[in-house]
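Removed: one protein chain of the complex. Kept in place: all other protein chains.
Right after this comes chain A.
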């Protein structure tokens, strides 16, 4: 392998890792904000108070790994690398907005359900995790949708002058 190809590979891997870290950061941001506000306000740090951060960290870590692997895979699926990063950037925007906005809206709207939620810790954690999972799912859908749309001409061309569309999963196998 030439030096240039090796450097290209390293840059690609590095960029995928940076993106994964960003995705992780965006998912844990709401929990971090709430936790740091409470600590700054004088609430003593306890393990119990870290429950939301722990849920977000697990989801963020999982999604970070998914992003990293997806970005590496997609780099082999298209001749134009911007396709990968444009899709990823759109997904990150959707994730950043939804993971925070959905939580704020849901928590605010469920104000009248505070007593039941406070009495059942797992319900609160499930709600928190569920909302973030929904944001992640939407972000992933955005990414896949944008990537498919961007690579549609390539796939049509590969199928033979647009006579027959090749499903994306065929293309992923490298056929």
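Following the convention adopted for this analysis, a contact is a pair of C-beta atoms (placed from the backbone, for glycine too) under 8 Å apart; a residue touches a chain by one contact, two chains touch by 3 or more; residues count from 1.
FYI, contacts and distances are computed from a predicted model.
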item: Among "Flagellar hook-basal body complex protein FliE", "Nickel-dependent hydrogenase large subunit", "ABC transporter permease" or "Metallophosphoesterase", UniProt-listed name of the chain not shown; value: "Metallophosphoesterase"
item: Among A:43, A:65, A:126 or A:141, residue touching the chain not depicted; value: A:43
item: Touch with the omitted chain, as defined above, among A:67, A:103 or A:131; value: A:103
item: Interface residues of chain A (partner: the chain not displayed); value: 29-30, 33-34, 36-38, 40-44, 48-49, 52, 80, 82-83, 86-87, 89-90, 93-94, 96-97, 100-101, 103-104, 107-108, 111-112, 114-115, 117-119, 121, 124, 146, 149-150, 152-153
